[in-house]
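Here it is: the structure, laid out below.
In this view, the complex is presented without one of its protein chains, the others remaining in place.
Should a chain be cited, it is by its letter among A and B, assigned in written order, with residues numbered from 1 in that chain.
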Amino acid sequence: MSAPMTSSTGPGIRALYAGNARSVMARGLLATRSTNWVIVLSGVFEPIFYLLALGIGLGSYIGDVTDAQGTPISYAAFIAPALLAVAAMNGAVYDSTWNVFFKMHFGKLYQGMLATSLGPLDVALGEVALALLRGAAYGTAFLLVMQVLGLNLAWTAILALPALLLIAFGFASLGMAITSYLKTFQQMDWVQFFLLPMFLFSATFFPITVYPEVVQWFIMALPLWHGVELVRGLTTGALGPEMLIHVGYYLGMVAIGLVFTTRRLRALFLD
Amino acid sequence: MTTATEQAIAAAVKPRRFGAWYIAEHKLRAMRAYRWTILATGIGTPLFYVFAFGVGLAVLVGANAGPSGIDGVSYLVFVAPALMAMAAVPVALEEFMFGIFLGFKWNPIFAGMNAAPITGRQIIDGMFIFVTIRLAMTSTLYYLVLLLFGAVQLGWSVLIIPVAMLTGLAFSPIAALTASFREDRSQFAIIQRVVIMPLTLFSGTVFPLTQLPIFLQWIGWLSPLWHGSELGRELSYGPNEPIWLTVTHVTFLAAVAIAGWQACVRISVRRLDR
Partner (left out) sequence: MSAPVIRASQLVKRYGDLAAVDGIDFEVAPGESFGLLGPNGAGKSTTMRMVGAVSTRTGGELEILGLDPNEHGPEIRARLGVVPQQDNLDTDLRVRDNLLVYGRYFGLPRAQVAKRADELLAFAQLTEKVTAKVDDLSGGMKRRLTIARSLINDPSILLLDEPTTGLDPQARHILWDRLFQLKERGTTLVVTTHYMDEAEQLCDRLVVVDHGRIMAEGSPAALIRQHSSREVLEVRFGSQRNAEAAQKLAGIGDRLEVLPDRILIYSANGEEALVELTSRGLAPITSLVRRSSLEDVFLRLTGRSLIE
């Protein structure tokens, strides 16, 4: 470890960040345009398939569900915002874990970028920004579908879009921080393994009130639950002060993620 | 005939007979590096799903449709055989997509096997033996968890294990498709989203297929998951579907599994002989 890096943070940050995340993003966009348009497009359909299958298929067995304020809403209107939040999470996690992991260990893309004037933080932020852009596109498409199907119950649904970006940003920065510590594919599998219960239990398909209070507290500590509740509140119009907690939770995630990513990238690439 | 020729003929007797098993042995040994992940996923996945669907969602279904709302049984019992079939799919797909592509491209071990006395057919056969063994492990673990939660009753329902395995194997056309890929251009993510996802969601797994509008039901008829789930339900609590339908399920799954396997063999043999 070199001394100047540890003694002061100022030059440390400058060595990591050249204020040019844009060029990383531009490269990513270019790569997307030339090879991956099918996959980008297919990503739009993923949550829509879920909504159709579960909203219609399962919905007929479940009927109405009550929202946070106790108002009965249709099952489709209940799960649609959750699917939106899950899609934001999945996209962000994929982009910040698998994608980054591959490029870090196999693609040698980062070494190439870092050989230029770009710092690792440019690379990291560029990747996150790209992930957010994609997330915003998917989110808009899905919100439109919800509008057509009459699942947006309040005008506040429009605010779900920035909420999604916040959720995606939170997961992306945390995901990137975790990925930078991982070395093998097996460890990557553990990330997937942790996501499964969060996906299943975070009030996505049923309210957490079906579980005992201890379990509820546990679920409420996990990030996805806050995302689901936030988006659901906005699309159904069941607003409340607790939504500020949800937002705060994600701001915290972003901060922690970025701090650890920066620290780790510095250790990996500069020291 | 010289002694060298005789030696060669003698040396190939065992590889000719057991070659495919040697490949399976190789893959099982390589799997040891992943054993903890596999074990954790193998036990964790059924636990999570049972908690989510059998406990969580069941409350909603029960509240609306009554405690024996679907097929005259509880939601957990209804959904359990389908969950097992669903669990087999990603395991099979992991090997059919990444296992096959890895062997051809990422880490071309198939070429190495083929340089030894193993034939292209034996390599693919070995991969399928390995997948079958992995599926047996996953499905058996799953069954035990379901048994623990009373989602199945010990008896004929044991046969859900081979049914779930067969469901996974019926995704073998994906293996054939993968064997034909030269480069990795995110086809796997596309297959996952465009093929696997609809086949999973519109296949009458967590709700009866008949709940879907008729223009979506055909997807279920083509999906190994629907056939596997229905077959599993018949074995678990017996909703008494007509016998011809049961026969159709078995025939469909076996036919697709065999067709995909044989296609994969043909494509791979041709690809290795360049």
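Assume a residue touches a chain if its C-beta (ideal position, glycine included) is under 8 Å from a C-beta of that chain, and two chains touch if they have at least 3 such contacts.
Values in this document were obtained by computation on a predicted structure and should not be read as measured data.
S.K.: Given that one chain is not shown, what are the shown chains it touches?
M.R.: Hidden chain contacts in the full assembly come out as B.
S.K.: Among B:115, B:154 or B:243, which residue is in contact with the omitted chain in the full complex?
M.R.: B:115
S.K.: Touching the hidden chain in the complete assembly: which of B:22, B:53 or B:128 does that?
M.R.: B:22
S.K.: Give me the subunit B residues in contact with the hidden chain, please.
M.R.: Touch with the absent chain occurs at residues 1-2, 4-5, 7-9, 11-16, 18-19, 22-23, 25-26, 29-30, 33, 107-109, 111-119, 272-274.
By definition in this document, only the chains that are shown with their structure count from here on.
S.K.: If you average the CA atoms of subunit A and of subunit B, how many Å lie between those two points?
M.R.: Here subunit A and subunit B have centroids separated by 30 Å.
S.K.: Which of the residues in subunit A end up touching subunit B in this complex?
M.R.: Those residues of subunit A that touch subunit B are 35-36, 38-39, 42-43, 45-46, 49-50, 52-54, 56-58, 60-63, 65, 75, 186, 189-190, 193, 196-197, 200-201, 205-206, 210-211.
S.K.: If we count contacts the way the header does, which residues on subunit B are in touch with subunit A in the complex?
M.R.: Contacts found on subunit B: 33-34, 36-37, 40-41, 44-45, 48-49, 51-52, 55-57, 59-61, 64-65, 69-70, 185-186, 189-190, 193-194, 197-198, 201-202, 204, 206-207, 211-213, 216.
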